[in-house]
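Pasting a structure here, questions to come.
Note that this complex is displayed minus one protein chain, with the remaining chains in position.
For chain A:
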Amino acid sequence: MTRSDTNAVEVRGLVKHYGDTKALDGVDLDVREGTVLGVLGPNGAGKTTLVRCLSTLIVPDAGTATVAGYDVVRQPRQLRRTIGLTGQYASVDEKLSGWENLYMIGRLLDLSRKDARRRADGMLERFSLTDAAKRPVMTYSGGMRRRLDLAASMIGSPAVLYLDEPTTGLDPRTRNEVWDEVQRMVAEGVTVLLTTQYMEEAEQLAHELTVIDRGRVIAGGGVDELKARVGGRTLRVRPVDPGQLPAMARALDDSGLAGVAGATVVPDEGQVYVPILSDEQLTAVVGMLAARGFGLAHIDTHLPSLDEVFLAITGEKTSSSVTDTIPEEVAA
C-alpha cells in the first residue's frame, strides 16, 4: 500500500442548503491518498449529501471540493473518470443479471467488448458471484447485491471510492464479507471515503475519522486519538464464582494491565469492566486471568455507541438520537 502526503480528496467550507435545512454547513476534510477516511455521524448529519456533492450528483451552494485534483463543480467530467460510488441502495439494474450489469458498465467505461467481457468475468469471480452471474439481480440476497455493487464500482479501477453506509441493513456475517472486500481494495491502493453510523465499522476500516453532526464537522483525527478521547472498548468479564469479583479486580490492577483507569466492579451484573485500548492488551488480560486460575463464565467487549461517542465529544446526545449499535461478537 502506498501512503503519501498527497490528499486525494480536499473539501473546504462545503455548504449545501435545502430550504431551511442546512445539510452541509461548512465542511472541511481531507482524505490522504491510499487511506480510508471514515465519516461518522447519525442519520441526517449530512453524510449522504457530502457524498453526492463529491460524486457530482448535486452542486454545492458554496465552498470547494477537489477529488484527484479535479474540481467537483468546474471539472465534473474528468472527475467522474476517477471515482466509484457504492450507495446505501444498490446502484445496479435489478432486471439485468449480475454479468450483464458489469458488462454494461465496462462498455460505458470505454472497454472493448472483449475487455468488458473479461473484466465482468474477473470481477464476478473476485466477489464470489460466479454462480449467480446469469441470474437477474432481483433474485440476489442483500449481501450479494452489495458485493455486486462494489464490483460495479471497481470495474473502472477508480482512484477514489465512496462507500455510503455500505453495511446498513446487512446481517453481521454479510457485513464482515463487505468489510473484507473493502480491506482488499484498500490494500490495492484505492483511497476510500466511507460514511457510517457505526463506531465499530469506522474502527475496522478507517485510518482517520471525521465526526459530523447537523452538517458540521465536530471532531476529527486518527482512530486511536478519537478512541482515546471516548474511551475505546470495554472488556466485560464475569467469573463463575461472583465471590471472586474483588480478587479479580485486584489482580487486574496489580498487573497494570487495566491501565491507569483501572478495573471497575459492577456487582449488579456480577462483572468486572476493564478499559481496553488494543487487541494486545485484550489478549494479555485474558491470558493473565487464565494463568491465575480464574474460572470465567462470560466475556465480551463493548464499543461505545455513536451516542456515547457524541456524548464524550460534545456533551450532547446526537441530533437524531441514534441508539442502535452493532452488538460485537465475543472477542476472545
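Operating definition for what follows: contacts are C-beta pairs under 8 Å (C-beta built on N, C-alpha and C of every residue); 3 or more make two chains touch, one makes a residue touch a chain; residues count from 1.
Here is the rule we go by: contacts and distances are computed from a predicted model.
K.L.:
When one chain of this assembly is omitted, its UniProt record names it as which of these: "Transport permease protein", "4Fe-4S ferredoxin-type domain-containing protein", "ChsH2 rubredoxin-like zinc ribbon domain-containing protein" or "Polar amino acid ABC transporter inner membrane subunit"?
P.N.:
Going by UniProt, the chain not displayed is called "Transport permease protein".
K.L.:
Among A:Arg12, A:Arg81 or A:Arg250, which one is in touch with the chain left out?
P.N.:
Per the contact definition at the top, the residue touching the missing chain is A:Arg81.
K.L.:
Of the listed residues A:Ala62, A:Leu108, A:Val240 or A:Val266, which contacts the missing chain in the full complex?
P.N.:
A:Leu108
K.L.:
Who touches the missing chain here, A:Gly63, A:Gly98 or A:Gly156?
P.N.:
In the complete complex, the chain left out is touched by residue A:Gly156.
K.L.:
Looking at A:Pro172, A:Gly189, A:Pro246 or A:Gly262, which makes contact with the chain not pictured?
P.N.:
A:Gly189
K.L.:
Residues of chain A in contact with the chain that isn't shown?
P.N.:
For chain A, the residues touching the absent chain are 2, 33-34, 52, 55-59, 75-78, 80-83, 85, 87, 89-96, 100, 104-105, 107-110, 136, 152, 156-159, 188-190.
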